[in-house]
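Every protein chain except one is present and positioned as in the full complex.
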């Protein structure tokens, strides 16, 4: 069933596009690097969280792009990464640079374990299972007991570098990690595994005929996505300096999907930042109209799926129709 | 490299919920020959083809490539034994350029691990460069070099079909299974395909073509198997098949009807 197309992506000229994005991404990185010297603490904190969320959004976009699947359970892997950082700091006394790789590995392993039962089934089973996964997160955290800090959660205070402002580290670590994840994913796109996953997404039978079973593709795409989500969670814990069960609900997972869809499923730096910023800043801006946030997010999802994978084309069509209407 | 072996199907029977599609079919496909598999609609040729590729599991019978038994193996596992195929409905990945689609045909041969997938490690880079060079060579051999960096959707159907064939042969298969390669092609494209298929035949390659286009089959194939109502009714050279009264009756209709 070749229905795995991702929500949105420009099809032609993939190669030319990735080259064209380089100068823009470079400029963006330079801009982000000098932000702390231009803006105040509020912005440094906010953009730091945006960048951590951008990594989390990338995990959803990766699964959309390479697996052709929707996950609304990424909050589980986010929480996994976040609690990995907080609990390792509390129990072992290590900082995020040690616990982040651990989080990534644990994320991949649990991602494999979770995707295993539905490896040979249609993606809808995976989507329903991810919903159950997301709902189980808060009670699983509470099950861990005092080690995980209960309802109040834990504070993440240890910084990797001594003698450098902790606030700056909470900004620059997510920046470096985001850039690294984007670069790793760009390399993955050209790897043999990347070619295999993309082919399996559109034509599972063709992928099978060339040695890659459906189960392999499903497990690989989900495990990598889970690993990225765990990294995002680790960064989020460090950037926001706290973890607590109510930050990792089904809503968190759905909002990550919103971020991914709003960024049109992009795996690039700019797109990921747009997605991360959307889900970080919109609730802040609309703080006093909190009930409107889900409505806005829901509309955003609908607009993208209805306009389809070529929003630019759809807009042109719409404009033409409006112009035609005026003329007639 | 690839040693010559015969692909043999013996006493294959296949049924779907009581409906018999193949009955006791035994035939072989020899290395160095292009073998055609033909028959009227519903004769069971696609079903047999799917048994060879592993999509269907026959209830009875064996399929072997040389000494290697295949009937219990999943399609992905058969690829490792040297089977490659094309699809009746073009199954190229629309997000990959032509050369990337062809490189995917070799992906399973790669030995570099997941670290190389994410990091530019020397081993993975060497492997990728090698895969690209091989893909370029195959594209050039099929006259497709100019399209290497195009996206499949921008190409005419005939060219897409040739790209699929390039993907199938890039890993140097022992068996090449072509599922209606001429479907949807115009006369010029079919002409080009016929020449390309002739040029692909080699002493060690088992080549199987399922096709409706009789002209193409007669021109390309060394041997032809004819199926009707799930049974093998004739095997032989194109000349023999043309002269076979039973085949003529099946294809032209019984004059008494």
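Each chain carries a letter (A and B) given by its place in the written order, and its residues are counted from 1.
Just so it is clear, a residue touches a chain if its C-beta (ideal position, glycine included) is under 8 Å from a C-beta of that chain, and two chains touch if they have at least 3 such contacts.
Definition applied: contacts and distances are computed from a predicted model.
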| item | value |
| --- | --- |
| Name per UniProt, for the chain absent here [options: "Branched-chain amino acid ABC transporter permease", "tRNA_anti-like", "Cysteine desulfurase" or "NADH-quinone oxidoreductase subunit D"] | "Branched-chain amino acid ABC transporter permease" |
| Omitted chain's touching partners, listed by label | A |
| Omitted-chain contact residue, chosen from A:80, A:261 or A:274 | A:261 |
| Residue touching the undisplayed chain, where the options are A:81, A:153 or A:204 | A:204 |
| Per the touch definition above, residue among A:83, A:172, A:278 or A:297 touching the missing chain | A:297 |
| Candidates A:124, A:161 or A:180 - the one touching the absent chain | A:124 |
| Given A:32, A:56, A:88 or A:133, the one touching the chain that is not displayed | A:133 |
| Touch residues of chain A, complete complex, unshown partner | 1, 3-7, 64, 68-70, 72, 114, 116-118, 120-125, 127-129, 131-133, 135-136, 139-140, 142-143, 204, 214, 254, 257-258, 261, 291-302, 304-306, 308 |
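To be clear about the criterion, only the chains that are shown with their structure count from here on.
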| item | value |
| --- | --- |
| For chain A paired with chain B, centre-to-centre distance based on mean C-alpha positions, whole Å | 40 |
| Chain B to chain A touching residues, read off their complex | 53-55, 74-76, 79-80, 83-85, 87, 91-97, 100-101, 103-108, 110, 112, 114, 116-120, 124, 127-128, 131, 149, 151, 153-154, 167, 171 |
| Parts of chain A lying in touch with chain B, wherever the complex brings them together | 2, 5, 9, 11-15, 184-185, 187-188, 190-196, 198-199, 201-203, 205-213, 216 |
